[in-house]
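Excluded from the complex is one protein chain; the other protein chains are retained at their positions.
After this line comes subunit A, so read on.
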Amino acid sequence: MPKIATKIAPDTLVLPLTLPPTPALSTSATHYLYLQRHSPSASSSSTSPSPDPTRSLYLINLPIDATTHSLRTLFTQLSNSRIEYTTLPEPTEPPAKLLRPGTNTIATFVDREGCDAALKAVAKIAKSPPSTATLWPGSKTPLGVERYRMLHTVRFPDVEVAKKSVDTFMAAFAAREEEERKAAARRRQVPDDDGFVTVTRGPKAVKVEKLKEEGEKEKGELKGFYRFQIREERKRKQLDLVREFERDRAEVEERKKRRRFVPEV
């Protein structure tokens, strides 16, 4: 029987977290959080400034209700280390969006000491008996029926509130539009570095397309006028027939392979 590992690799530690029993499920469960020192190469997003590797931890397999707040609580309990920020999305409205299982995050501590202390504490837990497992603090906002009640109020907002939020959005939107329009107008008039003026789409192009279509229509009306056209048309039809026949044959072959021609008994 394989045993539960207390360490994945020298630099990847395991932190068991106890999930207390719930009314529906009377047994408690253990969640396993994995910790690594954050190395920028591992999560190389070159554009945004990477969190400081000397005081950041890479936390793997977060519980679905983890938030920056709950992680803060956890590490304060564990080693009195203080997290400055994480890469988790900041909650905007009261009922937090739940994380997908297996979500990872980078937690950056206030100082390097805090970060080291956290790692040390986790390493110590791995050596101590399992009964001393750490309790997962859970999220601050409630789950369950309470949360659905809150989601419901968000989903059906008061008309006035909704209107207000639309108004602010639209004001910002209009400002941005205006800004862009002006910028575009400027671009149209001013040659760029290479001396070209950007050509923007106008109504002309559409007209050309329309003309084209009309031309085709006129041409079509002459079909079947000359003898050679009729002859070609007939030959084309014969070819079509042959092609159709080939297609049908292939289809029947296909069905034959599936033994589809035996009458059901």
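List of remarks:
Definition applied: a residue touches a chain if its C-beta (ideal position, glycine included) is under 8 Å from a C-beta of that chain, and two chains touch if they have at least 3 such contacts; residues count from 1.
Keep this in mind: contacts and distances are computed from a predicted model.
Entry comment: the absent subunit's protein name, as recorded by UniProt, is "U3 small nucleolar RNA-associated protein 22", drawn from "EMBRYO DEFECTIVE 2798, origin recognition complex protein 5", "MMS19 nucleotide excision repair protein", "Radial spoke head protein 9 homolog" or "U3 small nucleolar RNA-associated protein 22". Here one chain is not drawn; of A:K124, A:K140, A:K182 or A:K237, the residue touching it is A:K237. Within the set A:S50, A:T76, A:N104 or A:T141, the residue that contacts the chain not displayed is A:N104. The chain not displayed touches subunit A at residues 2-6, 8-9, 14, 19, 21-25, 27-32, 34, 36, 58, 60-61, 63-65, 97-98, 100-102, 104, 138, 142-149, 151-157, 159, 162-163, 166-167, 169-170, 173, 177, 223-224, 230, 232-239, 241-246, 248-249, 251-252, 255-256, 258, 260-265.
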